[in-house]
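Missing here is one protein chain; the remaining ones are kept as they sit in the complex.
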Amino acid sequence: MGKPKLKKLHIRQEWCKGCGICIHFCPKKVLELDDKDKAFAARPQDCICCKLCELRCPDLAIDVEAEDE
Amino acid sequence: MEKCRIVMSGSGGQGVITASVILAEAAVIFEGLIAVQSQAYGPEARGGAARSDVIISDSEIHFPKVTQPNVLVCLTQTAYNKFFPIIRPGGLLLTDTRYVTTERKVDAKQIELPMYNQVMEKIGNPVVLNICMLGALISLRNIVKPESILKILEERLPANSIQMNRNALELGISLGENLK
Amino acid sequence: MAIKDYLRERFFPHMWCPGCGHGTVLNCMLRAIENLALEKNDIVMVSGIGCSARISGYVDFHTLHTIHGRALAFATGVKMSRPDLNLIVPMGDGDALAIGGNHFIHAARRNIDITAIIMNNRIYGMTGGQFSPLTGYGKLATTAPYTNIDHAFDTVSLAIAAGASFVARTTTYHARQMTDIIQKAIQHKGFSVVEVLTQCPTYFGRKNKEGSAAEMMENYKNITTPIGSKKSQENPELIERGIFVEKEMPEYCSEYKKIIQKAVKGK
Partner (left out) sequence: MKNQIKFVQGNEACVEAALYAGLDFFAGYPITPSTEIAEHMAVRLPQIGGRFLQMEDEIASLCAIIGASLTGNKVMTATSGPGFSLMQEALGYAIMTEIPCVIVNVQRGGPSTGLPTHASQGDINQARWGTHGDHAIIALTASNHQDLFDITVEAFNLAETYRTPVILMLDEITGHMRERLHIPKPGKIPIVSRLKTSVKQGVDYHPYLPREDGRLPMSDFGGIHRYNVTGLFHDMWGFPTDNPQIVHGLLRHLLDKIGNNVHLIAKYKEYYLEDATTILVSYGSSARSALHLVNNRRNRGERLGLLELQTLWPFPYGIVREKCANARHVLVVEMNMGQILREVKIAVEDPEKVFLANRIDGMFITPTDIRNILRLIQGKGV
């Protein structure tokens, strides 16, 4: 079993309130805020699928889809 | 039947309330009569002057309190001092010789019985003083039949104390009979 | 079932402020329920009043949004009549421990099988930032403009003293631990208390200069430590987190079942 690889980082823009928690705690600095203050995956290739952003997101806006799922 | 208005008084713990409820319940359940029982509640129920009002009748009773009893039972001096003036003329005032020293004459039949002393001598347990008093009362005034009271006692009491209560009831009845 | 299936999505985005930790509690709680594969029809969520209480509106369970502080009393009625249901009662710190303090200690004492989640953000958020019983000495709030002189409860000690048979503490930073603890709390037969330190960046954070939501969460990492850790022994100021109590005790509904058996027999 290899390291999990990201298939897609789903972020529901209409639910995201741009609090920045996911960005602050991402160990690989994958996420950023766009010009509307919504989170998006700026560097998806760096994602290690730890899913901490998904788990901590207070807006329940993030869904990390790994390749094996 | 003419309305029988009873006030039973004494100190909390002597069982006057229980006795009054047994009497009224016997009248209702086994003699088809109408009865209402009420009592003064409050902290005085422990040790103070307990009072229970019972009205027994063959017709509906609306006002449940007794203002002028035609039967008044006093088992303590305090209760006697407080209540003797309310006795209805021609009524029955029953007191216990150990607890009450009667002072003034009232316009009623005044009966003083050594109920406590007799209970202690013949039965040896003061808890049945109230049942002895009931016995005396029903022999002095035919309010209900002794069997009715016995049946209530059998329903309410644990089996091992029924005999003692039956003895107390009979003792009371004989105390009353002796006066006739 | 994905956690989205437990949501009433039509009410999203939710009403909580950006960065409010309550959303994370909702998030982790649903994951715990998902891990346990509970049926939606078997869950009753009862809440009181306040920001925390709105959580019940967002989940697709049987939901009872009640009055301030009394959620546990309502939940007790539901649980006693339907012991087969899972009762989850999320409460704010004011809801649970100020106006509802009496119900909290008595539900704990009875050890009725209810999962109480105390979302402790140390402030009354819904009414705009007044101090709560968990705000703490020296902090600021709109009703403590010269600093707060009220001392805080220690929720965990209070729950233990009141007799809860499962008592735990975690934070929104420790999301995995929170999920795990809530899962165990729901499984536990008896009264379970989970205190979650959850940030209110809008009122508590701003009043007390604790920075952004992320910074407040960062702080939870720094001021807490696992129960009995070396760090804890070296620095007693640190707040311990983890499961403090997990014990088997006669549960209230089961005990009442025995009362019924006795009463029916003695009739």
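Order of writing sets the chain letters: A, B and C. Residues in each chain are counted from 1.
Here, a contact is a pair of C-beta atoms (placed from the backbone, for glycine too) under 8 Å apart; a residue touches a chain by one contact, two chains touch by 3 or more.
This structure is a prediction, so every number in the text was calculated from the model and none was measured.
All shown chains touched by the missing chain in the whole complex, by label: B, C.
From the options B:37, B:118 or B:139, the residue with contact to the chain not on display is B:37.
From the options C:29, C:44, C:91 or C:194, the residue with contact to the chain not on display is C:44. Annotation: of C:27, C:52, C:66 or C:132, C:66 touches the absent chain (contact as defined above). Contact with the chain that does not appear here is found for just one residue of C:7, C:78 or C:160, C:78. Against the chain not displayed here, chain C makes contact via residues 11, 40-42, 44, 46, 56-57, 60-67, 70, 73-82, 84-85, 102-103, 106, 256, 259-260, 262-264, 266-267.
The chain not displayed touches chain B at residues 21, 24-25, 28-29, 34-42, 61-65, 67.
Just so we're on the same page, only the chains that are shown with their structure count from here on.
A straight line joining the Cα centres of chain B and chain C is 60 Å long.
Of all residues in chain A, none touches two or more other chains.
The residues of chain B never reach two or more other chains; the list is empty.
Residue ranges of chain C in contact with chain A, taken from their complex: 3-4, 7, 12-14, 16-24, 26-28, 30-31, 172-173, 175-176, 179, 201, 212-215, 217-218. Remark: chain A residues 14-21, 23-25, 52, 55-61 touch chain C in the complex.
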